[in-house]
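Working notes, beginning with the structure itself.
One chain of protein is taken out of this complex; the other chains stay put.
Moving on to chain A:
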Amino acid sequence: MPAPQLMGIYPADSITEVAHSLSIDPLGQGAADLLAGDVEYRLHLILQEAKKFMVHGKRQTLLPEDVEHAMEALNVEPVLVPPRPLPQPAFAQVTIPTTSGPPQHLYHVPDDEIDFATYLKQPLPPGIASSAGVKWKAHWLAVEGIQPAIPENPTPSSRAGPSRIQPVPTTGPASLRPSAKSHLPQELQLYFTRLTSALIPPSTALPILPGQPTDDGSLPDAERHRLAALASVRSDQAMGGVLVYFVKWLAESISKCLMSATGVLGCLVDGVEALLANESIFLEPYLHQLLPPLLSIVLTVPLGPHPPDPSSRLTPFDLRLRATDVLGKIASQYGSQYAGLVPRLVSTLNSALHSQPFPSPLGASTPPSGRYEGAVLGLAALGPQAVRSSIWGKSGDGLRWVDDLVGRMYPDAKPGRTGLMRAALKALQRLTRPKPAQDGQIQPVSWDEVAETFGPNFAKALEKRPWMANELLRLRREETVNGEETPGGMEVDEE
C-alpha cells in the first residue's frame, strides 16, 4: 500500500481501526483514504453548523450541546450528551504501539453502560445542588462616558493591552531570552505619558515658544512644564526605563511633524538635545534612530507649514540651525567612538549639497533652497574638516558651486541676505581666523579677485565683510603655495 495520503487532519488510520472493530469485510485499497476525506468533510459540516449555535448562544466556546443541536438540525442521529452541569464525558486516549516511529494516539469517548437505577440515586452534582439561582446586579459602567472607579468596573491595569503582563516561560531556553515585548510598569507608563505630553505644549502656546516670558516676566504654564520635562530628560535616571519608547516617540513625532508648526519641531529638537545631555543613560544603541529624523529636519524641503506662519518665532532656517547644532553635538560626542559616524554624515550632507536643484513642491516661487542651507549648516556643525572637504573644495573651488546655487535659487535677492549665503559664510568661519577686535588693520580687498575666484555672489556678500574676504583669499593663496593640506588657519579655529 502506498504511503497514507493525509488530506486533512482526520487520519485514515482511524478509519482502518474502526473498520477492524466492526464486523465487516476488510476495506479495499484506498477506501480508508477516501473515507477519511469524507469523514473530515462531514465533520466540518457539523462543526460549521454547530458554530452557528455557539454564535447565537452568544458564546465563544463550542459546547457539546452545540454539536448536538447541529446534528439535530442536519438530521443526523445525535450523540446523547448529558446536559450541563452534569459531568461531561472526556475523551479517553489509547496508545497504539507501532513498529516504527513514535506510538500513535487514538481518542475516543468512553461509552460506559449506565444503570439507570443507580444513576438516579446518586447525589446531584454540586453545580445544581448548591446553586442559589441566577441573580443580577446593576452598576454604573460609565457616567457620561467616564468609568467610575468602583469595584464592579475593571481597573485600567487589568484591561487588555500590550502592557498586560503575559506569562513568561520560567524554564527552558525561552526563559533566557528576554521577551520581545517590554513591559513598562505602571509608574513608568505614567512618567512617559506625562513627559511626552509636557514636551509638546498645546498648540495655543506654540507661537510663544521657545521660552519667551510673558509680559509680566513669568513663564507661561505650558513653558514651565516643558522646561521641567526637559530638565527631567536631561538628568533623570528613569529615562533609561522609557528610553526605547521615548526615542521611538521622538523619531516618529519628528517625521510626522515636518510639515507642521515649527514650534513643535523645535520642542522635539530640544527633547533630542536634552536626551544627549543625559549622562546616566546608554544612548548609543538608539543613535541610528535619532539621526534620520534630525537629518530630515536639516534637509527637508519644505520645512514647516506653508505658507509660513508669521506668528511663529522660529523660522525654518533657525530650525535647521538648531537641528545641526544637535547633530554637531552627536558628532563630537560619539564621533570618536564610532569611526564611521562623521564620514557618513558628511557624505550624506555632501551629496545633498551637490545634488541638482529639484523642482520645488511648492512651485517655482519658492525654490528648494532649504536643502542646501541645511546641508551647509550641517557641514559647518560637523567641523572644519567637513567644511573644507565639502564646501571649500580644492583651494576654494567648491565655493563656485555655492555661488552658482545662490544665483539660481535667489535670482533677485541680495546675496548677502540669503539663507544659503549666510549658512555658507557661517561655515567658512570655521576655516578662517576670528576677526580681530580692532578694525584698523584691514587691508583693502581686491574685489575683482574675489569675484573671479569665488563668484560674483560671494563678492557681493563679502562686501560688508572685508576681513572674511581677505582671509578666504589668504587661505586660497596658502593652499596654492603649499600645494595642499592644512594651512595655518586650521588650528586657530579649532574650537
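By our rule, contacts are C-beta pairs under 8 Å (C-beta built on N, C-alpha and C of every residue); 3 or more make two chains touch, one makes a residue touch a chain; residues count from 1.
Everything below uses one rule, namely that contacts and distances are computed from a predicted model.
Within the choices "Transporter", "Transcription initiation factor TFIID subunit 5", "Phospholipid-transporting ATPase" or "Anaphase-promoting complex subunit 10", the name that UniProt assigns to the complex's undisplayed chain is "Transcription initiation factor TFIID subunit 5". Touch with the chain that is not drawn comes from one residue among A:Ser21, A:Gln60, A:Thr118 or A:Gln356, which is A:Gln60. Contact with the chain not shown here comes from a single listed residue; of A:Gln189, A:Ser235, A:Gln289 or A:Ser332, that residue is A:Gln189.
Only one residue from A:Ser235, A:Ser260 or A:Gln289 touches the chain missing from this view: A:Ser260.
Remark: the omitted chain is touched by one listed residue; of A:His108, A:Lys248, A:His354 or A:Arg408 this is A:Lys248. Contact between chain A and the unshown chain involves residues 5, 7-8, 30, 34, 37-38, 40-41, 43-45, 48, 52-53, 55-61, 65, 69, 72-73, 83-85, 127-128, 131-147, 152-154, 156, 158-163, 166, 184, 189-190, 192-194, 196-197, 200, 203, 245, 248-249, 252-253, 256-257, 259-261, 264-265, 305.
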